[in-house]
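What follows is a short report on a single structure.
Only one protein chain is missing from this complex, and each of the others stays in its spot.
A, B and C are the chain letters, set down in written order, and residue numbers restart from 1 in every chain.
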Amino acid sequence: MIIGVIGGEQADDDASSLAFEVGAGIGRSGHMLITGGRGGVMRAACEGAKSTGGTTIAILPGDDLFDANEFVDIPIITGLGFARNTIITRTANALVAIDGMYGTLSEIAFALISGTPVVGLGTWEMRNGHGLEAPVIRASTAAEAVAAALEHARPHPGQRA
Amino acid sequence: MIIGVIGGEQADDDASSLAFEVGAGIGRSGHMLITGGRGGVMRAACEGAKSTGGTTIAILPGDDLFDANEFVDIPIITGLGFARNTIITRTANALVAIDGMYGTLSEIAFALISGTPVVGLGTWEMRNGHGLEAPVIRASTAAEAVAAALEHARPHPGQRA
Amino acid sequence: MIIGVIGGEQADDDASSLAFEVGAGIGRSGHMLITGGRGGVMRAACEGAKSTGGTTIAILPGDDLFDANEFVDIPIITGLGFARNTIITRTANALVAIDGMYGTLSEIAFALISGTPVVGLGTWEMRNGHGLEAPVIRASTAAEAVAAALEHARPHPGQRA
Partner (left out) sequence: MIIGVIGGEQADDDASSLAFEVGAGIGRSGHMLITGGRGGVMRAACEGAKSTGGTTIAILPGDDLFDANEFVDIPIITGLGFARNTIITRTANALVAIDGMYGTLSEIAFALISGTPVVGLGTWEMRNGHGLEAPVIRASTAAEAVAAALEHARPHPGQRA
């Protein structure tokens, strides 16, 4: 399976540290990590995954590799700008959202459209016009987040065992 | 200028009625309306705009016109699925978000990424991990929403007067 | 209906002059013109359409309007780079290809995938590995090209009369 980590390119020490631990947990699990491939939370998650022998896939927004972080194994160059966010959320079997700004919010939304489970670590809380809270699974530690992502991860329709 | 209306394909009577009034206000203003071109809030907004002589642009997700509503003047067929949401939010000079579910949430997020002002009518409220509320301009009537959208509408970089 | 004109951003006098005449013919026909919205053949076609009272739609690759030509009425800002070519070819009911380089070649290919008829004016000729020539309808004057585009234009599935 492929587990995604989403979060801001600007990340403080807390978010970066959580992202590293989540990435490390994904690497340790034997599943692949998918991110947007850039800095901040994305870079820390990739570094964590590599530290435990994981494989890292990046869905990059630009036309080249200048903004890919150095822990990316498989860089996918989309040239689609922020529309590439839809690809991360479709490809992941589950996502962990850490902190983040509007890009992360868009990815949470797209994951909910696609039915991809989202685990939240200090990230957006959203309530629609009828008071419905968006169904993000809340975790409070990196270990909890990884465990929840693996537990809720959903095979894609048509996915082989 | 081009003003967008975003909101759910499943809309109750209240949301549909608000969407009709917002569309009518946009048509009356002499600006064009852009939507996702389908049913619910999108259809009601288009019907409203046509009732006051407006022009309606639709950014459609599919490969054909079967899901375009009958009040669309200019159907743009993208074949991109939900990734087409990014085009609506980039093309609009301002957006009015009415009610809505995850698709609408993704459009609010993309508008905030692009710097497109968003006016909210009974729609999502969002707070990030640091307690920051997303900067949606709140309105409580259709007339207020149209006025706020026109007041805050932002010319695109490079836009001619 | 919506008729597209595709061709290079770098256009010599012959190509520009043909594009102006094709755009003028489309404007005169009462149908809308769709292009990529930039310079060269795209700009000349838009100028032609405006000279006869037509309406011009542009599917722009970037994030702003700096590269839109001054004859565009309805600018759609995609932020998708060259992937926006697929939208032009899906949205048009027929296309006229004038001269052009690889971007034009990609649009001819996408039109053929989508079943959108393509009329060629001094543009690419293509033969596949089994010797099959791509079914581009050849014209030798602007008037012939417009007539052929209108004759072969195909309503989209689901299109209302």
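We adopt the following convention: a contact is a pair of C-beta atoms (placed from the backbone, for glycine too) under 8 Å apart; a residue touches a chain by one contact, two chains touch by 3 or more.
Note that this is a predicted model, so its numbers are computed, not measured.
Note that the absent chain touches A, B, C when the full complex is taken as a whole. Within the set B:Gly23, B:Gly54 or B:Gly79, the residue that contacts the chain not displayed is B:Gly79.
Of the options C:Ala49, C:Ala83 or C:Ala148, the residue whose C-beta touches the omitted chain is C:Ala83.
When the full complex is taken into account, the listed residue touching the unshown chain is C:Leu105, out of C:Met1, C:Leu105, C:Ile137 or C:Leu150. Residues of subunit A in contact with the chain left out of this view: 2, 32, 57, 59, 63-68, 70, 74-80, 86-87, 90-91, 114, 156-160.
Subunit C meets the missing chain through residues 15, 80-83, 86, 99-103, 105-106, 108-110, 112-114, 122-130, 134. If you put the missing chain back, the residues of subunit B touching it would be 63, 79-83.
The rule we apply is simple: only the chains that are shown with their structure count from here on.
Centre-to-centre spacing of subunit B and subunit C amounts to 28 Å, using the average Cα coordinate of each chain. Contact of a single residue of subunit C with at least two other chains is seen at positions 63, 79-80.
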